[in-house]
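One protein chain omitted, others in place.
Order of writing sets the labels: A and B. Residues in every chain begin at 1.
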Amino acid sequence: MENVIELRNLTHRYGNKLVLNNLNLSVEKGRIFGVLGKNGMGKTTTINILMGFLRPTSGVCKVLGEDSHKLKPTTRAKIGLLHEGHIAYDFMTIKQVEKFYSNFFPAWKREYYYELVNKLHLSDNHRISNMSCGQRSQIVLGLIFAQDPELMILDDYSMGLDPGYRSLFIDYLKEFVSVGNKTVLMTSHIIPDMEKIIDDAIIMGHQKLLLHTSLKNFKETFHCYQLKRSNATDNLHADNTISNIETIKNIVNLYSFKDSEQIKKYLKIQNVSINELKEIPLGLEEAFIGLTGKY
Amino acid sequence: MYKSIIYKEWIKIRWAVVVSFVALIITLLYVQLEIRHYIELMTAFTNWLYIIQRKMLYYEIFKYLPLIIGTVISMLQFVPEMSKNRMRLSYHLPISEKKLLLSMASVGFFFLLITYVILVTGLILTSYIYYPTEIVLSLLITILPWLLGGIAIYFLTSTIILEPSWTYRIVLIIIAIAFTRLLFMESGYNEYQYSIWKYAIPVVFFPLMIFFPGHRFRKGIN
Partner (left out) sequence: MLNKLSRYIIILLIVIVTAIYLPNFYWMVFQKNVRSPGIYYSPTENDFLYKQWNRLTGSKYYNSDGETISDREFRIALPFYYYSDLEKWGILPTKIKTFEFDKKKLRAKSQMVKINQKDFHDPLIQLWPLIESKPKHAKLSMPNEFFRITDEVEFINPKTNTIIKEMTKDFTIAMVEKGFKFPHKYIFGNPTTRKAFDEGYFIVDNDNKTFHLKKVNGKPLCIKTPISKKLDIKRIFVGENNRKEFYGLLFTKTHDVYLITYDNYKLIKLPIKDYNSDEMKFVMLVDPLYRTINVTNNEKAISVVTDINYNVIDRFEIISTPKENTVIGKVEQAIFPFKIETYTRNSKYVNFDLETNYLLGIIGIILSLISFFAITRKTKTYYKENWFDIVIIALTGVYGLIAVLVIKPGYWD
């Protein structure tokens, strides 16, 4: 399988501050990846490097086989970027912006753009600066679709969008990638939305990658076990078995990739009573928080 | 591709271009009226004498116009690109950054040159009615540093705006002011006659200056 994105020992510092430490990741072709990470974990830095707007301090970041900070123009044509905040040429109108972009891409698919944009019921001479954030997101997405890229990197696509536009965005995206052969890497703070579309989750922890797995696998193998708080539970701490522990008043939540048998065995060794142990079902968001912690 | 770039730059600056053309033509008409007024007020002979001996520059109203037009065009082109990081869109286009930057700047520079053509022809035509060749020639020599100043400030302003870091910007602003003011220090006519080419040499290379801030943006150097 060909890797569309490949990070090897990717390290970045701002001055003396280490932001990414030896990050390794490969992204295969044809899947939708959600990058999840709390603020300050280097997610933005990683996206900046991937988009080609930051040269990493060391390590390799290959996108479509080329170093991301020196992509050839022809390679850039195969990559669609959605920048945080749905950046667009605000000073142009619906028509102008399409006309502008169309000359850059030989395989420009004008109809993809207008299909999306026509649904806004705006005049062609409507200026982007006079649009709402949601309307602008449609323009930006329309332009990316018309470009028909192999790889899309969508940074915080949900920022500033109301639930209506958010689900519209996801619907169109889903439809667009259903043709196959498209790779999408996206980030958002709205995890339940992402859950609807992503195949794989990439979860970033402090300066490094916590987890890269398929969504299905993550949801199947990551569990939350609940039990009553006791002196013994207070002695528990995160280790190879337990990914994270959360104590809320009298309830203790243990997050782990181990199945309930393994957990029970483990808890016994730790002298924890397992009488009231029960597994709690997890959504992606809860699982993500469970894995990375709330703070 | 280049057609698109020209198209986008044109959208950004078209109003400024129209306003500059109108302003230029109004100012040219004003200068003509002023000359006529002077001639009636003090006789043509005295008017010539003022120009020749007291070194009155009857076209001094145009002194800072190239500077203003150069700055405004550059700002209209590059401020919208740099605000909200919009330059990322442009840098991601399938064209090398250098070709992109150079063609963007060429559009602004081209319109600056058109204003120069209007200004210079307008001044020559107006002047030839009232003044002899010697005075017209001194006018051309005298406005040369002002025109060069407009070109210099266009590329300097573009470099300053394209530069992603504020510390560099401040350094560049100081340098830009310090250099450009050297071209506006005359107290009479023809004073740059023998040195203007020396000032023009560095300015010839100014267009290349915009690459470095582009490079710094691209590599995320702050």
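Here is the rule we go by: a residue touches a chain if its C-beta (ideal position, glycine included) is under 8 Å from a C-beta of that chain, and two chains touch if they have at least 3 such contacts.
Bear in mind that the values here come from a model prediction, so they are computed numbers and not experimental data.
Touching the omitted chain from chain B are residues 43-49, 51-53, 98, 129-132, 134-135, 138, 145, 159, 168, 171-172, 175, 178-179, 182, 185-195, 198-199, 202, 205-206, 208-212, 214-216, 219, 221.
Please note the rule applied: only the chains that are shown with their structure count from here on.
Chain A and chain B have Cα centroids separated by 47 Å. Interface residues of chain A, counted against chain B in their complex, comprise 48, 51-55, 69, 73-74, 76-77, 79, 81, 83, 85, 87-92, 96, 99-105. On chain B, the positions that touch chain A within their shared complex are 1, 3-4, 7-8, 11-12, 80, 84-86, 88-89, 91-96, 217-221.
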